[in-house]
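The complex is shown incomplete by one protein chain, all other protein chains being positioned as in the whole.
Let's turn to chain A:
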Amino acid sequence: MNDDLGLWTVLLAVIGGAIRVSTPFLFVSLGETITERSGRINLGLEGTLVFGAMSAYATAVVTDSPWAGVAVAGLAGGGFGLLHGFICRFPRVNDVAIGIALMLFGSGLAFFLGKPFIQPSAPPLPAIPLGFWSDTPQVQAALRVNVLFLVGAALAVFLWWAFRNTKAGLIVRVVGDSADAARAMGYDVDRVRLLATAVGGVLAGIGGAYLSLYYPGSWNEGISSGQGLMAVALVIFARWNPLACFGAALLFGGAGALGPALQSVGISQGYYLFYAAPYVLTLALLIATSSPDRALAGAPGELSLK
């Protein structure tokens, strides 16, 4: 095989993979950014993601409409977010612990309810062939972009803008940075956090719909393999900035596509190692961007991870 072509194939596959794989990362991390900017951590988004994937798939199978699936996944995710926000408003409740409980609950419930839907096939979400200008099938494959990816990209820009230029965005930042100041201004801290967690849940649910209805495009119990949790780490790496979330999601997606891409050109040595690329990348980036002398810039003041 030509070496040059091999390199291009890998590169194209990684770019295509980045676009394909990044969407759930993007949605979950944008949702988590909203939640964490309001001063809460919702680790339960992994469970929300899995439940979103199951409910979207089941709905699409029953109604034959993938968009109905996305809507139901968003609603279900919002429900999980509301549950998290509701429990967290009680005194002496820890948001991280509740998040872990909801992560297990969401996954467990999804496995339980999703059993009958492993076999049937659902209509997939439509993709836009942005690679139509090329004759090369690899390019065409890499540039088949799903609508949700574009929605997520637009959403990242919108959130970045909204955190500075809308009253709602500023209120979320106020509540996340200083609950006392928010109370002094007369804002109901718990309600803002409840809504921020619910919106975060909606986005995570939609991310789940992408998993089951587009890529990998089926429902099974191993569908997420921890992407929801990695997206939470990604938020910290992106310093709670929606635009940086988009970049980080692409980077993680690309790293996730590295293993399959190398395998496709016949490199099988250490191939499990390449599958671990996103995880290694997470660790390496967190270490590289940390510093014993610098504060965690941009961290919302009310976040319990400080």
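Convention: a contact is a pair of C-beta atoms (placed from the backbone, for glycine too) under 8 Å apart; a residue touches a chain by one contact, two chains touch by 3 or more; residues count from 1.
Operating definition for what follows: contacts and distances are computed from a predicted model.
When the listed names "Probable glycine dehydrogenase (decarboxylating) subunit 1", "Cyclase", "Fe-S cluster assembly protein SufB" or "Ribose import ATP-binding protein RbsA" are checked against UniProt, the chain not shown comes out as "Ribose import ATP-binding protein RbsA". Touch with the chain that is not drawn comes from one residue among A:R89, A:K115 or A:R183, which is A:R183. Touching the missing chain, out of A:I171, A:L194, A:A257 or A:L281, is residue A:I171.
The chain not shown here touches chain A at positions 164-168, 170-171, 173-174, 177-178, 180-188, 292-295, 297-298, 300-301.
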